[in-house]
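Removed: one protein chain of the complex. Kept in place: all other protein chains.
Each chain gets a letter, A, B and C, in the order it is written, and its residues are counted from 1.
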Amino acid sequence: MQEYRTTRDGVRGERPLQAWFDVRKRNLGSWAFAINRLTGMGLIVYLVLHLIVLSTLLQGEQGWDKFLEIARSPFFLAFDIVLIFGILFHGLNGIRVALIGMGIGAKNHRSLFWVLMFIGAVLLVVSAWKVFTI
Amino acid sequence: MAERDVVFKVLRYKQGETVPHYDTFTVKTDENTTALVALQAIRRDDDPSLTLRHSCHHGSCGTCGMRINGEEQLSCVVNVQELGTPTVVVEPLQNAPLVSDLVVDMAPFFDRYTQPEMPYVRQSEFMPEADVPDGIGHYTRYENCLECGLCVSACPVMGSDASYLGPAAMAAAWRVVAEPRGSDPEFALNWADNEHGCWRCHVAYECTEVCPSDVNPAEAIMSLRGELTKRKFRRVFGLGK
Amino acid sequence: MQSVLSNQTTRKRAAQSGAAGALWLVQAISGLLLVLLLLLHMVAHHFVVEGGLRNFQEVLAYVSNPAIFFLEIVFLIVVTAHAMLGARAILLDLGLSKSASRAANWGITLLGLAALVYGIWLAVAIQNL
Partner (left out) sequence: MTSISILCLWLFTGYIMSNYHVVIIGGGGTGGALAHDLALRGLRVTLVERGEVTSGTTGRHHGLLHSGARYAVKDQESAIECIEENTILRKIAPGTFEENDGLFVAITDEDVEYSHAFIEGCAECGIPTQQLSKQEALRLEPNLTDDLILAVRIPDATMDAMRMPLRFFATAKKNGVDIKTYTEVLAIRKQGEAVTGVQVKDHTSGKVYDIGADLIVNAAGPWSGKVADMVGVEVPIRPSPGVMVAVRGRWCNMVINRLNTSSDGDIVVPQRGLSVIGTSSWVVDDPDNLGLPPDHIQAMYNHGTMMMPVLKNAPMRAAWSAARPLIGPRKADADTGRELSRTFKCFDHVDEGVEGFVTITGGKATTLRGMAEAAANVVCEKLGIEEPCRTREAVLLPHTAYYA
């Protein structure tokens, strides 16, 4: 169902926020955009957390080791996989967006997407294996 | 003939109301009934106050665009029985002011679309092996764009930015760059080169997905980006013009 | 056919023409750089290290390498620029008013600078531990 809001132009059907993530009846490009935006927002949050966490180094060896302990817990490692997924998707889809924005492969954006996602899937599996075995 | 009753759930709205509602109608369909013909039957037999736009009935004029089961389509080429749903939900296009029922105000669309000035008869690229009759410079044909607004309705950016130029207008701008025919390609490029122009696109390709006429606005927007980026590189590195 | 929208705005837009494209280009190029830098960052910090993370002493030793220090600073600058441009794109997509989007631009710039200052201070402080 459509959503309506009253603007100075009168009533109109539009979903300024939902439109980013509402992928019902939508196609590959919208999924890519929605996930790209989600992972982007996630990565910003992670970046802030990362910078804060590094400040524990200033508290000397003890503070850092406490963090290392948490970071090596299985829960945290699972979180690492989510993070790596986010990085891979955002990065590889970003390559696609940058390329077609420069006029390269604009016709074949779908195949480009799937090739990059295949690379991403392989890298994700390899990194997951790395994360849990290292 | 396979006759079948199909329920239509149609969005209704009249000037002065604040919230639209839905009415349901049952329509007899056969295997040739299009969504548009069904809606015209509703207007004829059930409710003469139902408003909708239509003209050519074969996907050439672009007036009968609407959201059918949540997808932007030209209702005149949507076969009702092939939709396969027992209820067909019909809604007006998004990202445009609602006039009444299935009619939206196309003025904001055309306000963008007329710029840059765009000839709509172009050189025909079909049958290159054919001779052109004496006295005729070259074969011509109409531009693909039907000005139907489906792309604008499907675009996820349109609702976020009231000033966004939108896919149809930028596709037209790219046509001017690709084949100027007396219009000014520099103007077209500059026109699209801003925050509300080709740089705003998020590459969801929905415009291209819903386009009923192979215009491929997404590629056009990316081509504008590409051309502008190329020029930027040339300017920075002092290559060529 | 000169319509109102385009005539008024084209001239205005011509003045800021290029800015939006330049920002997009920065976003794209920083993104591509990040793919490389992040690869280096991940491999250097985690994958070549026993246990995936350096202990306190190892971190200090690692960062004291001037090349590494330089690389990390570059990484910080690029990632901050990319993140802030991304955040800006999201904010603009909220359909902000003119004044609100100007405020958002300033906010984003300040936030980015703050992150840079903090990051560089942190890196220098760690090196001096």
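Convention: contacts are C-beta pairs under 8 Å (C-beta built on N, C-alpha and C of every residue); 3 or more make two chains touch, one makes a residue touch a chain.
It should be emphasised that the depicted structure is a prediction, and the values quoted were computed from it without experimental measurement.
Novice: From the list B:46, B:111 or B:184, pick the residue that touches the absent chain.
Specialist: Reading the full complex, the residue touching the unseen chain is B:111.
Novice: What residue numbers in chain B mark contact with the hidden partner chain?
Specialist: 1, 14-16, 32, 34, 37, 40, 44, 48-61, 63, 76-77, 99-100, 103, 106-107, 109-111, 113-114, 119-121, 124, 126-127, 129-133, 136, 139-144, 147, 213-214
One rule holds in what follows: only the chains that are shown with their structure count from here on.
Novice: Among line, ring, star, complete and other, which best matches the way these chains touch?
Specialist: Drawn as a graph, the chains make a fully connected set, so complete.
Novice: Provide the C-alpha centroid distance between chain B and chain C, rounded to the nearest whole angstrom.
Specialist: 37
Novice: At what distance in angstrom does the C-alpha mean of chain B lie from that of chain A?
Specialist: 31
Novice: Using CA atom averages as chain centres, what separation in Å is found between chain A and chain C?
Specialist: 16
Novice: Among the residues of chain A, which ones contact at least 2 other chains?
Specialist: Residue numbers touching two or more other chains: 16, 20, 37, 97, 101-102.
Novice: Using the touch definition from the top, which residues of chain B touch two or more other chains?
Specialist: Within chain B, residues 157, 159-160, 225, 229 contact more than one other chain.
Novice: Which positions of chain B touch chain C when the two form their complex?
Specialist: 110-112, 114-117, 157, 159-163, 187, 190-191, 193-197, 199-200, 225, 228-229, 232
Novice: In their complex, what parts of chain B are in touch with chain A?
Specialist: These residues of chain B touch chain A: 11, 13, 17-20, 67, 69-71, 89, 91-98, 104-105, 108, 154, 156-160, 202-206, 208-209, 218-219, 222-223, 225-227, 229-230.
Novice: Which positions of chain C touch chain A when the two form their complex?
Specialist: Residues 24, 28-29, 31-32, 34-35, 38, 46-47, 49-53, 55-57, 59, 79-80, 83, 86-87, 90, 93-95, 115, 118-119, 122, 125-126, 129.
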